[in-house]
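One protein chain omitted, others in place.
Letters are used for the chains, namely A, B and C, taken in the order the chains are written, and counting of residues starts over at 1 for each.
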Amino acid sequence: MAADAKSLLNGRKTAHVETEAEELRKEHLMLDPMPRDEMNDMVMEAMTTTTKTYWVWVIGFGIAVAVLLFGAWGYMIATGMGVAGIRRPIYWGIFIVTFVFWIGISHAGTFVSAILRVFKAEFRRPFTRAAELMTTFGLAAGAIYPLVHLGRVWVFYWMIPYPNARWLWPNFRSALEWDLLAITTYLLSSTIYLFLPLIPDLAMARDRSTGIRHFFYKTFALGWRGTEAEWTRLRKAIGIFAFAIIPVMFSVHTIVSWDFAVGQVAGWHSTIFGPYFIIGAILSGVSAVVTILYVLRKTLKNMDYFIRLEHFDGLGKLILIFSMAWAYFFFNEYLLSWYGGEAAVKQVLTLHATGPTAWVWYLMLICNVAIPWLFLWNKKVRRTPWLMFIITLLVNVGMYAERYTIIPLTLGHQRSPFDWGIYNPTIVEVSIALGTLCLFIFLYLLASRAIPLVPVWEVQEGQMAHSIRKVGKTEVPSVTELE
Amino acid sequence: MDTSIRLILFKEDQINQASDAIETLHNQGIHDKDISVISGVPFTEKMLGRPMAWTRVPLIAISGAVVGFIIASLLNFLTPNLYKMYVGGMPLTPIPTSIVVTFELTMLGLLIATFLGVFVEMISPSYGPKGYHPKISDGYIGILFSCPAHIEEKTCLELQDLGAEMVDPEEVKQP
Amino acid sequence: MSNKISRRDFLKISGIGVTAAAVLTGCGPASRYVVRQSYVDMPEYNQTGKSTYYATTCQECPAGCGLIVRTQEGRAIKVEGNPNHPVNQGKVCSRGLTSVQGLYNPDRIGGPLQRTRGDRSSQPLTWEEAVSTVQNGLSNPEKTAFLLGLMPDHLFDLVTEFSETTGAAAPVRYSALGTLEGRATLLAASKKMYGTDQFPYFDLSAADVVFNFGADYLETWLSPLAYSRGYRKMRKQEFGKRGYIVAFGARQSLTASNADEWIPVTPGSEGLVALAIGQITARLKGQTIPALFAGVNLQAAADAAGISLQKLQQLGQLFANAENSLAIPGGAALTTSVGYETAQAVLGLNILADNLGKPGGVFLAPGTTSTASMEAVKTLIQRCLDGEVDTLFIHGCNPIFELPDKLGFEKALEKVKTIISFAPFEDETALVSDFVFPDHTGLESFGYQRLLAGTDRSTYSSIQPVVQPVHNTKSTVDVLLAAAAAIPALSANLNYTDEVDFIQQKISSLIQAGGFFTASEMPTFWSKWLQFGGWWKNAANFGTPRDATKLDLELNMNTPQKVTEGEEFHLVTFSTQMGDGRGANRPWLQETPDPQTTVTWNSWIEMHPATAEHLGIMDDDIVEITPIGGTNTIEAIVYLYPAIRPDTVAIPFGQGHTALGRWAEGRGVNPAKLWSETTNQAGELTISDTLVTITPTGRRRPLARQESRVGVYGDGEH
Partner (left out) sequence: MAELLKEQEETQKWGMVIDMDICSGCQACVTACSMENNVPFVGEDEMAYGRGLQWMRIRRYWEGEYPEVTPTHQPMLCQQCGSAPCEPVCPTFASVHSQEEQINVQVYNRCIGTRYCANNCPFSARVFNWFDYETPAPMNSYLNPDVSVRRRGIMEKCTFCVQRIVHGRQQAAAEGREVEDGDIVPACAQACPTDAIVFGDLSDPESKVSKMSRSDRAFKELEELGTQPKVIYLKGGKSYGG
């Protein structure tokens, strides 16, 4: 192994190598190793380079968060929920739609770094951190909504189970209580899961920084030296997490779907909602990863070394698969509801497809099914980052439309036509929704300059395990099982 | 006995030499407990011919899960009886809904405990020689050992033959 | 069940009302009024935390329903029906329920004031100045005029007495509600057909078949709660018998929608239909066809009404074959140029059905009344224009809002030297008055009301204050009496110390008149009178109508006006819970949805969906409505109403206020602007003869309706 790595290193230094090997290296980050110190420098440079434009963006988004999110929310708290567009019978609107959207986005990190880790999908390595950050920040943005949508947010803590002067424990039969527990669990565990693999990289940053940064990294590196014991317990912990966080992830979006599915609302009361929501969440999460990778690659220094076309290609295939899976679940849900023939459900389905807001429904199908299916089978498309950026944005638009269809549009057409209503989102609601988007971007902007966005040690570990092997007349990548 | 702590470094691709170095140290009569291998990437103990590292993280994790399970059971089956409230024709402590809560809290306990395990073990005193060098995070494999003064020179020479980079003891300090 | 309620509630009336206690303790007249007191020093009957209940009479419309008002800590909390009251028997409608919102309305006038006409600002006066102003007016009786509402109450009696003693003109009475009900026409026709000045009482409770020609008896007509009770009894007759109702009218009212059959006849053709049914009935009964019905051509009647002859025959058969048939005239059918004849024809049907004075037939409500006809209003306007009125007193009526613009009432007012309004609210008329001397609202005042329509027995309903007056208001009767007392010529004849004294003198004859309670002297009678909410006979003493005509009269029934299809439309104005418009400042009346359209807080114009499609109009479009031969136009929002004739549009009355406070102003439209000023034979405005054209304005405004805009029209249509 070491010999392989050595020869590769040497090979990199000597200009004359076979074209095939060069192409393989150009293609695969894992086959294109770089000395660790250079890689460290690249990551450190990406992390510490702050231009004027960067600060303009940071301040811009900071102000946007303050105004759009906290300003609008404060106004709503002071005035009343009425400034949102919800009404009888549509008691949940954009707040819950965006909530589900963010929870969906948050499936990205866990999926990429846990499931792909468990199944040893090696191409995950450079962007696990970027994806995990999405999970944490997506959850942070999403977790605001259960608070935002409360009529009396100042007493939100009544949902928290603790011995209190009211002598009252919360109702553990409520799906919202499950939500609280599941989101808390997921937020905590995904934050930890972000943090654990970060420790060696923080130690790396500690070793090459001074001043406040040094203090910050030193504190959070927990005295990491890289001893065998430390690596062992880290590996054990990551191993536990990788397996345990997957069911948690499934449970979170299942419980979010149960918010709807346990209800008696026609169109909600469906047993397939759990997996249907999970697949949708992964579809939207993986898409969002691509979106973010494109932006990182464009804006962050040295990222074109770490993030390559192979990653867009691989994620593109995943999106195509999940788009198909989503279509399968959607059709399954639709067909059986339709076939079941319950008048109210049928009416809801008909109104989705033919009512005044049918465009939302078609937008969902176009973005979630038509566009991935039409484009993502094509390798050229998958390897064109800007196209992937647009497609993945559209997939998330489609997923937003899906949640919009499921929540306000379904609620608006329930069993009694006398009570039917049209939901018009107000500026306050849209502002808060955009505000959390700004919050997400704002946090990401800060994090991109605060923590190493590439898990250097994982990349190096991967690179050490990979080599090019000559098989017959051609050269192929090969992986050595190191663990 | 007078000992000093020395650190030698190998480049990341010198893993074979590093394992040889450890063997050399063993031959010099330095026990595994007086040797620490520190590295920028994980290597398994087997690669370096070292004993398995000791960790209690899995045990702590399981204990956390048990605590979570107990808390969940109390919330599920005790709290509804403290102040009885009937909703929607459901029994006071329905099993199906309690499974959800039990699952979430058990997992929460497990995951938090895992982290706490790592955290506590990290900040706890550890065995073996202490010391660090920033080059570790540049991919170097470091071998820290406490060497009795009388064999220090000899050992160092042997290690240098293996290609080890000797670090000035002055530079070896905790991060 | 109702027995239980009454026992429980009457226990809570706690024997004796506020003022009764004062009288019994022998205090002077001044303490007949409740004095404002601090909460710590409440009178003993006002126990903190305990409700006190007072019986009084609803003043929101002329029906005179008995109320029990729950008060607590000196506040009127909730209006409930008086279970023993012969009119409403414990029931209460939306208007009565919201009367506390009138009492506590923040837009009430706080005290007497003087203003330049039309100017919203005003100068406060003292009540002494107010009384002397009234005194100036009264001192010249020939040059005064009174315009009152329809309530047959003690104020009307006092003013009548005043005019009788001084030779002044009799008080003029008007209410748009009366017009919408066709009240004057009904009364005139009843006098003609049944021979007395009494309102007929149509006994739904035992009728088998009811033919309703336009009366909205479940909503506003005459005494809606009494008729609702009758309706219930009719549906729940013995042995599962369930009466059958046929409603005629161009627009399906709530009443018509509760009928078993709705016949959309052309406005103005109801009389012809009634005559035709009479003819068929007489023929089927094998009688010689009376002169009244003989002249009508069945085919012509069917054509005029826009229904098939077959249907007409079928209806005639239905009416003829039923054991107890009943025909009711009212509403839009009577407010046409042939309204008087229509009313006679319909009342004639009852004679033909031989139901006079029989269960399920027609009775006469006890108590005679004079008609309040438009002729008197016209005379008043003429007097004003001729400069014969120096002082015009207006009480309980808002003529600027309620009268058609074409009558020129506003112009006539310019010739009146002094206009004194007694309105408790800044209504349109109070705004063009020189003085406003606000009366109490119904829940703060004393009085009585003679019941004329909805009762089966002679009834005087008592009015007593349930709370202290909220503002510095004064009873109009007291103001008039105080003013009269200073005029020697009047004080000799109007010898009453104050309002309560006046009432007591007026009701003193009742003490021994055989009511359900008796008393040896006035104080005891007075306390029971207040406690029970009035005085009434122990048993029904309906009058039986006479057949005054033997159906021998011949009617000259014109065919209804023709409209150019798709261009001109009949305009039906219907009454709502706003009554004559005074309900518009009660927020909960505004927010209680209209039963048929579920619209709140606005006016609308009802239009058949086919008509709207023809005109290219959508739901919620704003259209301009122009009367034919008129120039006043109004704009209203379209409601697609499936239960209206395609050649007819309908607008509710009561909105479109330019005054009357924050909740009423600038809301909806007032269809009175479109009404013609012509009257029919009975002196009723012929508002249902109004023809209009409709022009889309291209603007839209969603109506505040409770229903969804889609999905409520049943399967298939939307």
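Just so it is clear, a contact is a pair of C-beta atoms (placed from the backbone, for glycine too) under 8 Å apart; a residue touches a chain by one contact, two chains touch by 3 or more.
None of the values given here were measured: they were computed from a predicted structure.
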Contact set of the excluded chain (shown chains only): A, B, C
Residue in contact with the excluded chain [from A:Arg36, A:Arg129, A:Arg173 or A:Arg403]: A:Arg173
Options C:Thr56, C:Asn84, C:Asn105 or C:Ser575, residue touching the unrepresented chain: C:Asn105
Contacting the left-out chain in the complete assembly, out of C:Glu128, C:Glu142, C:Asp354 or C:Glu591: C:Glu591
From C:Phe156, C:Tyr194, C:Phe211 or C:Trp262, residue that would touch the chain that is not displayed: C:Trp262
Residues of chain B in contact with the chain not shown: 85-92
In chain C, positions touching the absent partner: 1-5, 8, 49, 72-73, 75-81, 88, 90-94, 97-98, 100-101, 103-106, 218-219, 224-225, 228-229, 231-232, 235-236, 240, 242, 244, 252, 254-255, 257-258, 260-264, 470, 577, 587-596, 598, 600-602, 608, 610, 642-643, 646, 667, 702-707, 712-714, 717
Chain A, residues in touch with the chain not shown (by the definition above): 79-82, 86-89, 91-92, 149-153, 155-156, 158-159, 168, 170-171, 173-177, 180, 259, 262-265, 411, 414-419, 421
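Here is the rule we go by: only the chains that are shown with their structure count from here on.
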Chain contact graph, described as a line, ring, star, complete graph or other shape: line
Distance from the mean Cα position of chain C to that of chain A, given in whole angstrom: 68
Interchain centroid distance [CA atoms averaged], chain A/chain B, Å: 29
Junction residues of chain B - those touching two or more other chains: none
Residues of chain C touching chain A in the complex: 706-708, 710-712
Chain A residues touching chain B - in the complex, by the definition given at the top: 1-2, 5-6, 9, 35-37, 40, 161, 167-169, 171-173, 177-178, 181-182, 184-185, 188-189, 192, 195-196, 199-200, 203-204, 206-208, 218, 221-237, 240-241, 244-245, 247-248, 251, 255, 457, 460-461, 464, 482-483
Footprint of chain C on chain A - complex, ascending: 413, 417-421
